[in-house]
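With one protein chain withheld, the remaining protein chains of the complex are depicted in position.
Now for chain A:
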Amino acid sequence: MEEIYAKFVSQKISKTRWRPLPPGSLQTAETFATGSWDNEENYVSLWSIGDFGNLDSDGGFEGDHQLLCDIRHHGDVMDLQFFDQERIVTASSTGCVTVFLHHPNNQTLSVNQQWTTAHYHAGPGSPSYSSAPCTGVVCNNPEIVTVGEDGRINLFRADHKEAVRTIVWEVHFHPSNPDHLFTCSEDGSLWHWDASTDIPEKSSLFHQGGRSSTFLSHSISNQANVHQSVISSWLSTDPAKDRIEITSLLPSRSLSVNSLDVLGPCLVCGTDAEAIYVTRHLFS
C-alpha cells in the first residue's frame, strides 16, 4: 500500500464520490465531492487532488487534497451521487432531494433544483406533516431514483418539478460484482479484496464483523474474459481454492469509515473521526 494522505476537516463525512471522468478520457481522477452529517450546519464540498504544481518522480501529483468550494446543506447528507460532470444530487435527512451545480469558472456551487417534500410520513397536505429522511439516491441521466425511511421510491427527471412515479415499498439493494471489491466498515477498517485472476493462490477469506457498506470498482481488465472466472471466485465456498488477497488500506483504526469511492487507481474515503483519506496509487 503506497502513500495515503490524511486530512482532518472538522466535519464527519457521510459520503464521498469521485467526479466521473469524460468517456474515453486518459486522465486520472482529480476531483471528489463529500457530504457531512450530524452537524448543526452540514456541507457539500468539492475537493481537488491535482494540479498544484508539485510533481513527484512518476509525474503524478503530490500533496494532500485541497478544498475547492462548498455549500450549506440542510440536514445530514445521507447519500450523494454525481449526476453528470457538473451536477451533484444529494439525499437529505430532512427528506429533501437537491441537485447542486458546480461553476468551474468561479469555483462555486449553487442549488440547481430541489424537491423538498420527496419523502414524508404524513403528507404536506395533512396537519401532522412530518418529513422522513431520504436514505439513498441513484442517477442515470436524466433520471434520479430516491428511496427513504417512509418506504417510498421516487423517480424524478432532472428538469421536472414533480416526481414522475411513486411506489410504496421497502427495498434492499445488492450491487453486482467485478474483480476488485472494497469494503469500509462501522469498525473503522477499509479492506481491499482482490480476486483478479492474475494473482497466484493466496490467503483465506476473512470475516469482518460490523455493518459494512460495500462498493465495487469498475473493472480494470477486459470484462469479457475475466467475468466468468470472477463470478466463480466470489461465490466459491471452497477456501482452498480461494484466490482472494485481502489488504488493509488504512494505517490505524479509529471510528467508522462511512463511505468510500474508487475511480481508476484512486480511492477516497471519509470517516466519523472527521478525516478524509485519499490515495492515488491503489494498484502499484
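Simple rule for what comes next: contacts are C-beta pairs under 8 Å (C-beta built on N, C-alpha and C of every residue); 3 or more make two chains touch, one makes a residue touch a chain; residues count from 1.
In the analysis below, contacts and distances are computed from a predicted model.
UniProt lists the omitted chain of the complex under the protein name "Nuclear pore complex protein Nup85" (options: "Glycerol-3-phosphate acyltransferase 3", "Annexin", "Nuclear pore complex protein Nup85" or "ARM repeat superfamily protein isoform 1"). The residue touching the chain not shown here, chosen from A:D70, A:D84, A:E143 or A:E274, is A:E274. Contact with the omitted chain, checked across A:A29, A:M78, A:A118 or A:I153, is made by A:M78.
Residue in contact with the omitted chain (choice from A:D70, A:E86 or A:E149): A:E149. The chain not displayed touches chain A at residues 8-12, 14, 37-40, 76, 78, 93, 121-122, 130, 132-133, 135, 149-151, 170, 186, 210-211, 252, 254-256, 272-275.
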